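Note that one protein chain is taken out, while the other chains of the complex remain in position.
Moving on, here comes chain A:
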Amino acid sequence: MITVKDLHKSFGDLEVLKGIDAKVDESEVVCVVGPSGSGKSTFLRCINLLEDITAGEITIDGDQLTDPNVNINEVRSQVGMVFQHFNLFPHKTVLENITLGPLKVKNLSENEAKDVALSLLEKVGLSDKADDYPDSLSGGQKQRVAIARSLAMNPKVMLFDEPTSALDPELVGDVLEVMKDLAEEGMTMVVVTHEMGFAKEVGDRVLFMDEGIIVEEGSPQQIFDDPQNSRTQSFLSKIL
């Protein structure tokens, strides 16, 4: 589904990604872990070109992102993105947040978009919040709305950028539950996370990144129970 070849990304003189090779298969859940500053968020943001890439190739479902003939808006509409700080639109209701993409990008009718939105709100357990504004929601509710908003585009892949890092601990569970359901339904997911429990339980594969490269990758069992690389070992010993 996603193929990344020798991806480099620099901000000015600072090289953040130093040659990433990765593959994500259909319906696979890949968790990206690593210390802060390791480049994992940048890596994720490159996958839908929120960051211009410096060198390398990214292919999503056959479309090579850097090919000038590829319509990047089209590709992005098929790649859902969930942000650490939710980035809901504060001037729109929950329902309007979710219907905006279907209405403007997929050109659905008002009614079709509303039906999609309401069924997604039900899925994330927030049917009663449709007409509320984001400001009146808790962090966990906001993030679930953000997930519903991404799902409304019916994406082939979902990217999660530390989706629970900005949440109070007691609100993390609801969001992880929604993500777990998605994984079980066969959604292809790339999740940058500090939730090692989630990575262990839901992840099919774990990538450990440090200093702009993928240091080690494998099944959650391999990475968490039997890490080979000394950097992985030292990282895990600090957080587990």
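Operating definition for what follows: a contact is a pair of C-beta atoms (placed from the backbone, for glycine too) under 8 Å apart; a residue touches a chain by one contact, two chains touch by 3 or more; residues count from 1.
Everything below uses one rule, namely that contacts and distances are computed from a predicted model.
*Asks:* Have a look at "Imidazole glycerol phosphate synthase subunit HisF", "Amino acid ABC transporter membrane protein, PAAT family", "Flagellar assembly factor FliW" or "Transcriptional regulator" and point out the UniProt protein name belonging to the hidden chain.
*Replies:* UniProt lists the chain left out of the view as "Amino acid ABC transporter membrane protein, PAAT family".
*Asks:* Would you indicate which residue among A:Met1, A:Val70, A:Val105 or A:Leu236 is in contact with the undisplayed chain?
*Replies:* Per the contact definition at the top, the residue touching the missing chain is A:Val105.
*Asks:* Out of A:Phe43, A:Phe83 or A:Phe198, which residue would touch the omitted chain in the full complex?
*Replies:* Residue touching the absent chain, from the options given: A:Phe83.
*Asks:* Given that one chain is not shown, which residue among A:Asp6, A:Glu26 or A:Glu74 touches it?
*Replies:* Considering all chains, including the one not shown, the answer is A:Glu74.
*Asks:* If the hidden chain were put back, which residues of chain A would touch it?
*Replies:* 48, 50, 73-74, 76-81, 83, 85, 87-91, 100-101, 104-105, 149-150, 153
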